[in-house]
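Right, one structure below, let's go through it.
The complex is shown incomplete by one protein chain, all other protein chains being positioned as in the whole.
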Amino acid sequence: MNEFKQRPVLGLIAQSVALVAALLVLVVSVLLIADHVRLLQMDPLNDPTLLELRDQLANTTDGSEAVVEQIRTYDFYARRAFFGNQEQRRAGGALLLVGALVCFAALKLSKHWKPRLPTVGKPDTPSHWEMNNLFRQLMAGTAVFLVALSLFLAFAVQSDLAMVLEQSVEQAEMPAPHVAQASLPVPAEELKSNWPALRGPGGLGVAHFTSAPVSWDVESGDGVLWKSEIPVFGFNSPIVWGNRVFMSGADEEGQEVFCFDADTGEELWLKTIVSTVELPEVSEDTGHAAPTMATDGTRVFAIFASGELAALDLDGNLVWQKNLGVPENPYGMGSSLLSDGQRLFVQYDHEELQKVMAFDCATGKPAWQTARHHISWSTPALIETEAGPQLILNDEENVTAYDPATGKQLWTVTCLGGEVAPSPAFNGKDIVFVANEYAQASALKLNGGTPEILWQYDEYLPEISSPVAGSNLFFISTSAGDMICLDAATGDVKWEQEFDDGFSSSPVLVGDRIYSIDLGGIVYIMEATDEYKEIARIEMGEAVYATPAFMDNRIYIRGEEYLYCIGK
Amino acid sequence: MKRYVVPPLGGFSRAGSLWTSRLKAVLHTLAYVFLFCGVANAEFRFPMPEFASGYEHPAVHTPIPSNAMVGWDVAVLIAALALASFLVLKRRKRREIFLLTMFSMIYFGFVRNGCVCSVGSVQNVMAGICDPAYGVPLTVLIFFAAPLIFALLFGRVFCAAVCPLGAIQEAVAIKPVKVPPAVEKVLSVFPYIYLGLAMLSVAMGSGFLICQYDPFVGVFRMGASFSMLIFGGIMLVLGIFVARPYCRFLCPYGVLLNWCSKLSRRHAVITPTDCIQCGLCADSCPYNAINEPTPAEAPEARSKGAWRLGVLILLLPVLTALGFGVGGLLKEPLSRLHPTVQLAERIAGEELGRYEGTNIESEAFRASDTPNEELYAEAVELKAGYGRGGRWLGAFIGLVIGCKLISVSILRKREGYEPDRGTCYSCGRCFKYCPVKE
């Protein structure tokens, strides 16, 4: 039998069949790939129209019939598209397989009917020796390529893990030189004799001067040392260092930091912080300058809704400035700054990214940062415990303590909920208090490890204003206008008092008195004792959102339009 | 002021107002349930009801995996290997070999979905060696060993007609062009690299690379990830012109078969009797697997060749050492094959603020409450392992390159046209081109 017999007609037929089958295969493949690409872009089960309709339904209260009807229709189409597509793919795959089978079978047959005749020793085949030489050269080239590829990969692939481990080793081994080149620590006493942050030293709402005035009259000016107009509005509170008062303000036009003479009320300077990014959309209730400034005694720090963080010296000269990334936040940036004299702490918990950062006060260099996992509008508090200082942060779920030197998490307790704005409170010794509307108030007893929950209370809870604690008592003021005093050790209600207007400003404990200002601008002064006793109620004559600053014989109150210095 | 989202706590109670109306009955049920299965019930939010209507729980459909074919697979494998050996060595008919190849493609491929195949079984065996706790089923052991034993006896008859991956490529090899022999030899280093990588991956526990990048299993199953299908499609289209591209330039199991086949007791021959050196067969082989007779006159002096060989033999340890050194540098990129290292890098990157938010893996990890340090420690240990493994991988590749250089530089005496025992797939194409008949 001649294995090389030619049957040209049969061969030609087979070739034509193969061609047709190949075209079919090509068309089906293109269709399937196109279908896949289309499906990548449009996921029928997560059809945007359907999702939008579902949202719409969720936001209506009555459950509108028309929307329901639309959802049902769209859902039906989505499912039909999904399953129909799967069916199409299966059919396409089977068609592809059959087409390929026919094509290859026909090609094999055509080869059988029109076999290629054997040829002998092609003239262009390189000889044995040349081939070997060529091989050696190519092999050497390949080896060089492999080495180069390896080197490239070795240097191209960088390890974040190595960096994190290096950092932790650095932090563990040489904290001393790191601090030496950074700013010098400020004595705690000096911080305490000023009002360096929101709610005073450590952000705890406890004043160390107990000589604040208890009577004044804004209208007549009795007991009011001075009153100055505030150049730019902002929800933040005044801070005081020595004989200077600092505040910030911002709107779509610009971001400003300004300074007043504490004795005369003269505006000493106003510095514009130029934003390096486009200003984000913020809620009117938060504005562009909700976070209160902080100071380490040498510099003042301000942050705005744009994520722009700036350090200025006390004369208003820019020391450093950086943008921390525009926060994605439905209301805007709310958390205020806090400094321990060496480091500036920024709680940066937003929708996409949550972290707490510490910067060197002098240089602005990041000292550490630690990832967090929930959004928050609360301001950190810095407490002194037996085991050393702890930085306490609130978020949607947890209270978490960090080591202010390294950023290492010390403990965390899940006891919060809702959208948290109030800061933690501290009894000065061993109990941390947290509270938020839609969760509860909790007292956490520090014991070295994870604190135990002493008691919880869930009746009147704060929404914006932060609670404050004395050594035996714990005070809450609510947005509905209630003021509650609880026993710090047991959580028993000592007294409850209802006022006309809600509180946004936080109460401050001044010796054995509590100062609290409601939204209508009425300053309530009451005794910080087991029984409710009002000392005075004084009208400021304008709305007050900010927490006042307490210095020796003086109170600085930021109203909506004016800054007041109460005292002599 | 603020927008409030009331958390849906306690939003789900059993039947709303119906619940209270049936309080008495329910209390009764509760008491009953707590009495009889108090402990088991403690973890559930809702008590399991007692039905008054005599309703019974429907049964759950739990079909057991089909086990019937497993014994058959082994039997078919052995029978196919034996038949292939017979066809290649005795019958010497290309068409019959091809029919068996098509049978294997249909049975091991489309019917049995291409799993487990001998190519992948290398990894199971390696896993069995490295991890004493990993049990290798007998079927897999036979799938690994039988083709190798047959290769030791009769050459690569497994590739010729049994391997489903080889078969599908054999089916599409319509118009094979000849790859220049020098290029072919250089590309044949890649299966060694692939084998080395796959073994390293298994030894370190980062998964079965060969299965993840199997180009044809998606075709056999009529479904796979898009990229796998595209890879398979490209391989098949390429296979029309470059016969068996996977077998020649990637298949890691082919490396082992190549070694065994070099030692084969009986290998397929082109001519049944003496070669008349017509050269017709050399043209028929699409795999460059037919060695020509030694050329009569050498264009270079014998001494020059010997000197070069000496240099290359001395180069062998140098190349191995170079590979050893370079391989060690690959610690970082290689370790990224491992999911734990990937996760640790991701978490570390998140801590550094390098990523916006989390991904599925890091979320699952954070939900597990494992401390970061534990993960980091594990990743560091794995990386060290990859560092060591990378060195051995590099040394292995250096050694292979050195050996290949030496092997082409040795002058072998050949009287006639012979199949290369290592690379010949015993496909039988050359049989019909040989004019010498028995």
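When the chains are written out, they are named A and B in that same order, and each has its own residue count from 1.
One rule holds in what follows: a contact is a pair of C-beta atoms (placed from the backbone, for glycine too) under 8 Å apart; a residue touches a chain by one contact, two chains touch by 3 or more.
Criterion: contacts and distances are computed from a predicted model.
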Given the choices "MinD superfamily P-loop ATPase", "Cytochrome c-type biogenesis protein", "4Fe-4S ferredoxin-type domain-containing protein" or "Carbohydrate ABC transporter permease", state the protein name listed in UniProt for the chain not shown.
"4Fe-4S ferredoxin-type domain-containing protein"
I'd like the shown chains that the missing chain touches, ordered by label.
A, B
One chain isn't shown here. Among B:Pro180, B:Gly207, B:Pro293 or B:Gly416, which residue touches it?
B:Gly207
Please identify which residue in B:Val74, B:Ile106, B:Val136 or B:Ile230 touches the non-displayed chain.
B:Val136
Full-complex touch with the removed chain, picking from B:Gly120, B:Gly196, B:Pro333 or B:Gly428, is B:Gly120
To test your reading of the contact rule: which positions on chain A touch the chain that is missing from view?
45-46, 54, 57-58, 63, 67-68, 71-72, 75-76, 78-79, 82-83, 86, 89-90
Where the missing chain touches chain B, by residue
8, 11-16, 18-19, 22, 44-49, 51-53, 55, 57-67, 70, 113, 115-116, 120-121, 123-129, 132-139, 141, 144-145, 148-149, 152, 207-208, 211-212, 217-218, 221, 223-225, 259-260, 263-265, 339, 360-361, 363-365, 367-368
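What we mean here is this: only the chains that are shown with their structure count from here on.
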Touching chain B in the complex, chain A uses residues 3, 29, 36, 90, 93-94, 97, 100, 104, 107-108, 111, 118-122, 126-129, 131-132, 134-136, 138-139, 142-143, 146-147, 150-151, 153-154, 156-161, 163-165, 285, 330-331, 352-353, 355, 369-371, 373, 417-419, 421, 438, 463-464, 479
Contacts from chain B onto chain A in the complex sit at residues 1-7, 171-172, 174, 180-183, 185-186, 189, 193, 219, 222-223, 226, 233, 236, 278-280, 282-284, 292, 294-295, 298-300, 319, 322, 326-327, 329-333, 336, 341, 344-345, 348-354, 356-357, 366, 376, 379-380, 394, 397, 401, 404-405, 408-409, 432-433
